[in-house]
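Selected chains only, in their assembly positions.
In this document, chain identifiers A, B and C correspond to the written order of the chains, with residue numbering beginning at 1 in each.
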Amino acid sequence: MTAFNVPTIVQALKAARNEWRNAQRRSNGSGGRTFPSTDAMVRIMDDLKGILFPMRLGPSDLRQESEDYYVGHTLHAMLHTLLQQVRLELKCHEAHKNDDTALDQKAIQLVHDFSQALPDIRRLLDSDVMAAYHGDPAANSVDEVLLCYPGVSAMIHHRIAHRLYRLGLPLLARVSAELAHSQTGIDIHPGAQIGGSFFIDHGTGVVIGETAIIGERVRIYQAVTLGAKRFPTDDCGQLEKGLPRHPIVEDDVVIYAGATILGRVTLGHGCTIGGNVWLTHDVPPGRHVTQAESKDTKISDPEIR
Amino acid sequence: MTAFNVPTIVQALKAARNEWRNAQRRSNGSGGRTFPSTDAMVRIMDDLKGILFPMRLGPSDLRQESEDYYVGHTLHAMLHTLLQQVRLELKCHEAHKNDDTALDQKAIQLVHDFSQALPDIRRLLDSDVMAAYHGDPAANSVDEVLLCYPGVSAMIHHRIAHRLYRLGLPLLARVSAELAHSQTGIDIHPGAQIGGSFFIDHGTGVVIGETAIIGERVRIYQAVTLGAKRFPTDDCGQLEKGLPRHPIVEDDVVIYAGATILGRVTLGHGCTIGGNVWLTHDVPPGRHVTQAESKDTKISDPEIR
Amino acid sequence: MTAFNVPTIVQALKAARNEWRNAQRRSNGSGGRTFPSTDAMVRIMDDLKGILFPMRLGPSDLRQESEDYYVGHTLHAMLHTLLQQVRLELKCHEAHKNDDTALDQKAIQLVHDFSQALPDIRRLLDSDVMAAYHGDPAANSVDEVLLCYPGVSAMIHHRIAHRLYRLGLPLLARVSAELAHSQTGIDIHPGAQIGGSFFIDHGTGVVIGETAIIGERVRIYQAVTLGAKRFPTDDCGQLEKGLPRHPIVEDDVVIYAGATILGRVTLGHGCTIGGNVWLTHDVPPGRHVTQAESKDTKISDPEIR
């Protein structure tokens, strides 16, 4: 068998990398990786699922009598793994580039704050589980909901990712969110603020944007979009980042499958948005929104088509 | 490096778990896990794929001359793994809580019945593979269809999950179905009854509900929903479970991408439902249904918008 | 515990396989597998990601000073693994069935040609990364885009799969594409021709067909379909394969979420297609297309419904 001239390709790939690095004004020095690792976040999320729900999402041979040992051991390992990832993300931020001690102290503080939030995250997720159980006629038990429902799985990721986002760790938050997106088809930006007892049924194709605000006891179905209407650009033509541009959804709203809500509009308390509705304006509390003509269709015989 | 005060968090997490358990009236005793394991179902489904299609989905070094050894060995291991999972699910059901011998006998009977159904499942799946090959102009061979088509993969899961569902194992059925949902974006409730030669193309976003009934030689495309229109509640305001609430699709129907069919309506033999149609009423046999005005659009110059 | 009568089931499964093989006119001989392996393609794609982006998608402890060693070592291993898969695919093609030497030479030539294309693939992907960074207000860095954006991940797979497709390896191409489809919910047929600086945001539910042609700097959102309108059949009622049947999208077009473009239509340079638009005709350059009546909705009080 002949060789494939590997050295030539290696050189050409190096040239391509250098073009990019020069364009990005990055050094070609001897530096190591300064970027969080997806694999590490996968392990962290798996550990967190076991820490939060030891008897359901922990190891299959766990028994209640030793739950605390399992939780303590796994928590300890997870926090130190997370600390390393937090350090890597902080290194990507400008302010910390030249002071390792300050960076280390900040990383420890952030992981400490994150760890304190875990019991509240568990309570919020319990409310989401109950919401799913009460909201789906096909649900037989809270356990089935916790193990099988992609919407619950997405919310475990989101409530953790949102906490990381609020602590100033948008990258780690984003990696966590994308793990759920890949697994469930539900794409919730970690910046979205979501109240308790939230339920997403089926879920594939759901998109919830960065500045969306969702109240208590909201229920949505597959392919619902809470998106931005337009992307304003600044004077230089650059997209303006961080502006509130996604919907506000008040308590007890239900949004059926395929509905698209765009822009900083408000869906009032208790209103209902019908399937496939396209909406770019506010809805007062308590109203039902449906298609204007409920999508008439034409039936024809194929012979005469 | 300082510690993260792990014991405090462990205690707070325990408190959160106890709140939940008290609310759910669950014991805080020393019990073990009484719930099926997702990891076990992953292994069972992988084994089943190899058992059903040894030369295509079995080990890559298999040869026809030893197919039966592979099938027999894998079948045996799979059935005993499944038996354990069936026991765990039966334990969750009220009736079997206090009679281990009856439970064991029932579990063995169920696994036995399941094993008998495998050859028929294979035949049904062969018809699905042929339907995909004949239904997609991009398909080059039946082998490509079996290996690459997410719709076929989803049907392998569904035909197995549906059998588990009919045997009275809704939890194991649901876990199997969600494995396919996560991998393909196709969400078929294990209760749905689907005839032979069924083909789903592309598939992402497809939702088929628990009481849907689908005939022979039906073809559907991505983002098609066969859903429920409303969720009736009983006198106590609880959702009524188990009522027929999803469409009946008769033989030889085609439903194009994005169509939404809701409620216990019937799509008659041989009819065609156009893309994005929203449908909540019956369609007689042989008709074409399209949007009333085929979705007119407005073209404007950007300058004057 | 009683046995499950494994031999009976093994025999029944063998009978089912033989029915299929007889129907497909396949031999029941002692042949081995002559089909590419999905597991092997998973490894090849993982290696390729590391080869193309060593410091971001390669091993987490890599350092710039030894990038070339890593790239060379991984490239070498990947090319020989690919060579085996290419041989398996070529064996499925009629022409090579009886001449092993010619098949081996062709396989080596194809892998060689593929390897030469890698630097250009990297450059195209760099343009896609920049397009995502500039196109999403939530993107904080090019690194975040490369690691987290499913649209970028899908394009890494597509640009590789498209090269395999053009080399005459449609099966390997398809397996690669489906790996991305499963992970991201984005379904791009490997035959699709896509220019540089292409950006898919969110992505779940996107479908791009085999004969689609997409220009430079195009941006699309979730659930966009570039599909075929109808499937013409030949005189025997068989689907005609390979005809141009998907849209042509010229440079600098933007297509918002949920839009469906069907058939061999052309979207002119710089035009914009609004969300949920259903389109089956050409659009001149520079125009905006939106829903005719922008989806009016009806708001009603729930009491009087």
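By our rule, a residue touches a chain if its C-beta (ideal position, glycine included) is under 8 Å from a C-beta of that chain, and two chains touch if they have at least 3 such contacts.
Values in this document were obtained by computation on a predicted structure and should not be read as measured data.
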How many copies make up the whole complex, given 3 shown? 6
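Here is the rule we go by: only the chains that are shown with their structure count from here on.
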For chain A paired with chain B, centre-to-centre distance based on mean C-alpha positions, whole Å: 24
For chain B, what residues touch not just one other chain but two or more? 185, 204-205, 223, 291
Report the residues of chain C in contact with chain B in the complex, numbered from low to high. 1-2, 4-7, 9-10, 12-17, 19-20, 24, 28-33, 35-40, 92, 170-171, 174-175, 178, 181-182, 185, 187, 189, 191, 204-205, 207, 209-210, 223, 225, 227-228, 231, 239-243, 245, 260, 262, 272, 274, 277-280, 283-284, 286-292
Chain A-facing residues of chain C, complex: 51-52, 54-56, 60-65, 67-68, 71-72, 75-76, 79, 108, 111-112, 115-116, 118-119, 122-123, 126, 134-138, 140-144, 147-150, 183-185, 202-205, 222-223, 257-258, 275-276, 291, 293-302, 305
